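One protein chain is absent from this view; the other protein chains keep their places.
Our next item is chain A:
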Amino acid sequence: MAPAVERHEGNLAVSAGHKRASSVSLLQEGTDAAALAEDLKKVRIYSGIVEYEDTLAALVESVDSYKPDMAVAQRLVDADKELFASLDKFKEYDEISTRLGELKGKSTALDTKTRDILEKLNECHDELNKLPYLEQVQFEMDTILEQREKINSSELLDYATKLSKFTRIPPTFDKGSIGPNNFIWPAEDALRKGMLAIAALHSRELTRIPGQDDAEDKKKQTEKPDVPEPAPVTEERRSSFVFGDTSTADDQKSSSAHSDHDDDDAMDLDLDLFNPDEF
């Protein structure tokens, strides 16, 4: 049911639109007809024809009704004279039309010629405007020469180097020849120089050897007699006997201490060939 209603409403809308369009077109036609009628009123021969028609109709009506009106007949004769008098002037109108055509042709030719000349003049004006003025060129040249004398080349190059970081590369420039100085970040050598400088400040810490440092630390500790050092608790594994081994004094002491207690073991030829240091 609803679609049917919608369709009906749509049809109504379409018909309303048609009515609106037709009314608009009717209005337009009405105004056009009124304008045409207004223009036709000015045409003398047209008015003569209309008058002729009306008078002839009146005469026909009076004659066919068996009541001929002589006044109407006289009016018809006058209208006829007027109409054909207007027709006799057609020769003059024809000449006027010919002259009007000639004048129109001449006017069009002159307008075309004038437009061509003005376009050409405009083009010349544009071309002349594109050319620089001589005084301006001389002034600019003098100014450039004066400024060139004032500018230091090194300052100019420094400024250009700074400026080039924020500008685009010229299209003709070879990108392969760009050096690190042109980057907006610090160059690699500058970074490395910075690291080396930091390393130079901490050279002792960075260049120390772990073994030597322990010995030096012990020497420092021995140089301090006031400070008692607790005896270290060593639960080290006994090292095996190695031929030609140069052991330290402590090792020798400990070995002699052990030798007192373990003579039997010393007499043993120590055939254990396992050396943990080799692994």
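Criterion: a contact is a pair of C-beta atoms (placed from the backbone, for glycine too) under 8 Å apart; a residue touches a chain by one contact, two chains touch by 3 or more; residues count from 1.
Convention: contacts and distances are computed from a predicted model.
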{"item": "Omitted chain (choose from \"Eukaryotic translation initiation factor 2 subunit beta\", \"Mediator of RNA polymerase II transcription subunit 9\", \"Complex I intermediate-associated protein 30, mitochondrial\" or \"Vps72/YL1 C-terminal domain-containing protein\") - UniProt protein name", "value": "\"Mediator of RNA polymerase II transcription subunit 9\""}
{"item": "Residue in contact with the excluded chain [from A:90, A:139 or A:159]", "value": "A:90"}
{"item": "Residue touching the undisplayed chain, where the options are A:77, A:191 or A:206", "value": "A:77"}
{"item": "Missing-partner contacts on chain A, residue numbers", "value": "36, 39-40, 42-46, 49-50, 52-53, 56-57, 59-60, 63-64, 68, 76-77, 80, 83-84, 87, 89-94, 96-100, 103, 106-107, 110-111, 113-114, 117, 121"}
